[in-house]
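Okay, handing you the structure first.
Of the protein chains in this complex, all but one are displayed in their positions.
Letters are used for the chains, namely A and B, taken in the order the chains are written, and counting of residues starts over at 1 for each.
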Amino acid sequence: MKMNGAGVWLRGISGAVMAFLYLPILVLTVFSFNDSRLSAVWQGFSWHWYGVLWHDAALLAAAANSLLVGVLSTSLVVLLGLPAAMGLERLRGKGVRVVETIFLLPLILPEVMMGVALLLFFVMVRWPLSLATVVIGHAAFNLPVVVVLVRARLQKLDPRLEEAARDLGASAWETFYRITWPLIRPAVLGAALLAFTISLDDFIVTFFVAGPGSTTLPLRVYSMIKSGLSPEINALSSLLVLLSMGLVGLSLVLQRR
Amino acid sequence: MNDLSIDIRALVKRHGETVAVDHVSLQIRRGEFFSLLGPSGAGKTSLLRMLAGFETPDAGEIHIDGRSMADVPPNRRPVNLVFQSYALFPHMTVAGNVAFGLEMQRVPRGEIAGRVEATLELVRLSDKRDRMPGQLSGGEQQRVALARALVNRPAVVLLDEPLAALDQQLRQQMQSELKSIQVQVGITFVCVTHHQEEALALSDRLAVMRQGRVMQVGRPEDLYERPENLFVARFVGASNEIEGVLASVEAGTGDLLPQGLAPMRGIRVSVPAGLQSGAPVVMTVRPERIRVTPGQGAEAGGNCLHGVVETMRYIGSEWQGVVRIGESVRWTIHAPNAGSGNRPVAVGAPVLLHWSPDDGVVIPLI
Partner (left out) sequence: MLAPGLLWTALFCLLPILVVLAVSFATRGTYGGVLWEFSLENYRDLLHPLYGRILGQSVLLAAMTTGLCLVMGFPLAYYIARLPPRRQALWLVLIMIPFWTNFLVRTYAWIFILRTEGLLNTLLLQLHLIQAPLDLLYSNEAVLLGLVYGYLPFMVLPLYAAIERIDPALIEAAWDLYADRWSLFRLVLVPLTKPGIIAGCVLVFIPSLGAFLTPDLLGGARSMMVGNLIQHEYLVARDWPLGSALSLVMMLIVTGSIVWYLRAQAPRDGERGAG
C-alpha cells in the first residue's frame, strides 16, 4: 500500500496509542517473573511469585469465592436473561421502549451508584451482607449484558425459520428446542462467558455489598495494593489478565458463529 | 362438494388502516395448481399467510377439506408452506430438514427414512441428502423447501413466490419441474406470484388480485383472451386500447365509435351480454393479434386503423414497435421476424393496423 505523509503520521499515532494500551499490561507480566523483592529492578527470571500465590490461603479462599459467585450469578442471569430476550423480541407496541429502558438501566447506571443503591437496599430490608448479596448484585448488573447479546442474535435469526417449524407441525416448545435453541446456543454461551468474566473482574459493586468473609479475588487484590506492594500482585495480575483474555476470546469466537 | 380443496368465504384482513384482504371468496379444487397473481400490496401474501395460519382473519372463513380452519394453529393445519426465502433450517442436513415435519407428527422412524428418501428422489436430490443447506445452490435449496413440504403429504402446498429468488434461466427450468412434480403428486398447490408469465405457465386456474380484491378468476386462457376489466387486461399481457361508445348492438355484435378518432370505417366488435348501444366502453386488442402493413390503402374485411410508426426495436424472435394512432393513442405491435432481420416497416412510415373483430375485447367503463 502506498503511503503519503498523512498516512505515515496516522500510522505513527495509531501505533503509539496501541503501545499505550498494551505496554503497562506487558510490563506488569514481564516483571511478574522478576526474581527480586524490589519489584522494579530486573534481577533474573523466576517462577517464585507464582509459587507464593499458590500457598496464599487467603488468596485461594478469595479465588474460590469469586468462582462461586461467578458460576451462580452467571447461571442466574442466563436463566433470567434468555426468556427475557425472547420476550422482548416478541413484544410489540408502545410498551417496548419502557421495558427496554428498565432492562438497560443497570448498564447505564454509574457503578458506584449501583453499589450504594444495592447496599442501602439490603440494609433497609435487613438482608445481612454475605456472598448471597454479592451474587444478587452481580446478577443485577449482568442481566442486561445477557439480554442485549442474546437479543442481538435473535434479531439476526430469520423469523421464517420458526414459522417454517410451526408450519411443519412443531409445537411452541418443539420449535424452541429443535430450531431456536440450537441456533442461538453459541451466542448464549458467549454471553454467559462474558457475564462470568465481568463477575470475576467486578470490584465496585462487590466492594459495597460483600459481607464479612465474602472476600472475592478483586477485593483481595485491592487490599493487597492498599497494604503495600509486593511482586506477588504482579503475578496475580498477570494470571487475571490471562484469564479474562482467554474467556473473552472464547466468548467472541462463540458469538461470531 | 367433495372435490373442493379450499373454500374461502368473504375473507377480510386489516393491517392498521389498510385493508389487505377485502372480502375475498375463492373455491380451489382438489389437485389444482392455483395461483394468486397481483402486484405487490395486492394482499396475496396476506391471503397465503391466513391459509397457513400465521395471520388471523378479521372476518370470513377458511375451510380446507371441508374443515373450518378457525382456531386451528399453523402446526395443526393440513397445509405446508414453501417460503420465499426457503427458510431451511441451517443447522440440519437436507435429509434432516425434510424429515422434520414427519418427526413432529410422530411418524415411526422406519417410515420416515423411506418417505424422505422417496421425496428426495422425486426432487432429484438423493445425492445431496447429507449436505447442509448453506452448501446448496439456489435451485437446490428451492427443491429442498419443496420436498420438505411434499413429504408430509399435506392437503395443500402453499408456495410464496417460489421462483423469485432464482435467476432467469433457472426460473424457466424450475417452472416446468414444479409443474411436473405437482402433476405427479396430485396435491393442491396454491402459489403466490407477481410474475404474470409464470402464473400463466404454471396454473390450472388463477386469481388476479388488486388492493385486496379479486379482480377475476379463471383459466390462464380466460384471463388473457377475455379480461373482464382493464386492470386484468393490462396486468396480464400488454393491452392496446381505444375508448369509445357502442352503436348498433345486435345479436352479440356491434360497432365501436371511437372518441377523437376517425376510423376508415366502423370498428366491429363482439359485445358481451348486457351492454347496450350508447354504453361507454374500452376495446382492447393483444399486440400479437394485430397485423401491420405499410401504406395507406384500406383492405377489405376486418378492422383497420391508420397509424404512424414511432419506434421499432429488434429483439431477435420478432420486431416490437409503437404505432401512434391519431393524436395521442399509442399501440404496441409485434411483427414476426420474417427473415434476414429486415425491418418490416420503417420508423416514421404510415401503416395500417388490421385485426379480427373476434380479437377485440370490449370492457365496459363504469
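To be clear about the criterion, a residue touches a chain if its C-beta (ideal position, glycine included) is under 8 Å from a C-beta of that chain, and two chains touch if they have at least 3 such contacts.
Worth saying up front: this structure is predicted, and the values here are computed from it rather than measured.
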Neighbouring shown chains of the undisplayed chain, as defined at the top:
A
So which of A:72, A:140, A:168 or A:254 would be touching the chain we can't see?
A:140
Among A:58, A:71, A:152 or A:229, which one is in touch with the chain left out?
A:229
Those residues of subunit A which, in the complete complex, touch the missing chain:
6, 10-11, 13-14, 17-18, 20-22, 24-25, 27-28, 31, 38-41, 79-81, 83-84, 86-88, 90-91, 99, 102-103, 105-106, 108-114, 116-121, 124, 136-137, 139-140, 143-144, 147, 197, 200-201, 203-204, 208, 218, 221-222, 225, 229, 233-234, 237, 240-241, 244-245, 248-249, 252
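The definition used in the following text is that only the chains that are shown with their structure count from here on.
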Measure off the straight-line distance from the CA centroid of subunit A to the CA centroid of subunit B, and report it in whole Å.
57
Touch list for subunit A against partner subunit B, complex
158, 160-161, 163-171, 174, 178-179, 182-183
Along subunit B, where are the residues that touch subunit A in the complex?
52-54, 73-77, 79-81, 83, 85, 87-91, 100-101, 104-105, 148, 152
